[in-house]
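One protein chain is absent from this view; the other protein chains keep their places.
For chain A:
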Amino acid sequence: MFVARSIAADHKDLIHDVSFDFHGRRMATCSSDQSVKVWDKSESGDWHCTASWKTHSGSVWRVTWAHPEFGQVLASCSFDRTAAVWEEIVGESNDKLRGQSHWVKRTTLVDSRTSVTDVKFAPKHMGLMLATCSADGIVRVYEAPDVMNLSQWSLQHEISCKLSCSCISWNPSSSRAHPPMIAVGSDDSSPNAMAKAQIFEYNENTRKYAKAETLMTVTDPVHDIAFAPNLGRSFHILAIATKDVRIFTLKPVRKELTSSGGPTKFEIHIVAQFDNHNSQVWRVSWNITGTVLASSGDDGCVRLWKANYMDNWKCTGILKGNGSPVSGSSQQGSSNPPLGSNVPNLQNSLNGSSAGRYFFPPLDSPRAGSRWSSYAQLLPPPPPPLVEHSCDADTANLQYPHPRRRSLSRPLNPLPENEGV
């Protein structure tokens, strides 16, 4: 891992959330300064803030993107007890000329009486739905029945969790195999020793969400919760950020064995538990294939966890600050090293040893071990070709020449308009 780029965020207060869009070409940030900013990546790879607007009358905790099938849609939630849905307007206005885009509020969801702590869009196969949770202990599920009219959202479900809620996660598994499912975490710190992570499942018959499981072993405040993308597995994987990082597997017990009609029951196993953050863990999130979990904690580090091919979970990477405070106002890209020179530990690991020997850096060097660094040996003269096989740049491999398909799949171009009758 290496830092490829840094961008001056220009928020006037703490940033609470950063969020990539589905393709990783846009991002959104939200802050205690009550605003949301949207950033776009240009063809050259630079990031530009294309919109910044006041969204709430309190700290904005979370910002999240809807799937692009629904257009360019954001949801935010705030201390001001509301969640809001935003849509980008494509217009010919001056904004576009200035490289700015325009976002309009489509709805304000005002059902909560307390701070709305999390907002998440449902998996796209369920349509345009979102869930919020709030400090009043209620998870609310909203739906926009008409994806072309985002000002209409109906409150579909209110799920009472009995405990102040801090985080929610939809199970991304496909609907055919699994009914919709939401995991909810609570950071309620009152002394009652209730379990702080619950799982609710949608029941086709009652058309309601019912509690499927409570993770009894999770009794400390939960700050974040995340289902992993399902790689075609029959079971689910759930990560929880509490006083440590925990990874659970939830294996549905076959329906015939349980009383029919009731919620699915699960065999729950804890497969990993790490206290490397030393104290509270605040965020957990899976990469897009669900093979790496990242967690962020009180130690100020982001840690990456991965199971090897024998299913042993291990910490494989750490992102941490180098401690030095930021000097002045760093402009975008000012700290961008040129591509290919981003491995700082290589530059000082030169040891002027005799040529012809490959040196590995000593193990205690700042993890240059991920690299072989050494003084380059005198390069041999061009070796005789080992085989007849040519090493010409095989650019043909990059293309999939199917001329016929190409012409078929080209969308039809608009033609000049003809007069109607």
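One rule holds in what follows: a contact is a pair of C-beta atoms (placed from the backbone, for glycine too) under 8 Å apart; a residue touches a chain by one contact, two chains touch by 3 or more; residues count from 1.
As a convention for this text, contacts and distances are computed from a predicted model.
One subunit of the complex is not drawn; among "Eukaryotic translation elongation factor 1 epsilon-1 isoform X2", "Auxin-responsive protein", "Ubiquitin-like protein ATG12" or "Nuclear pore complex protein Nup85", its UniProt record names it "Nuclear pore complex protein Nup85".
Residue in contact with the omitted chain (choice from A:53, A:70 or A:235): A:70.
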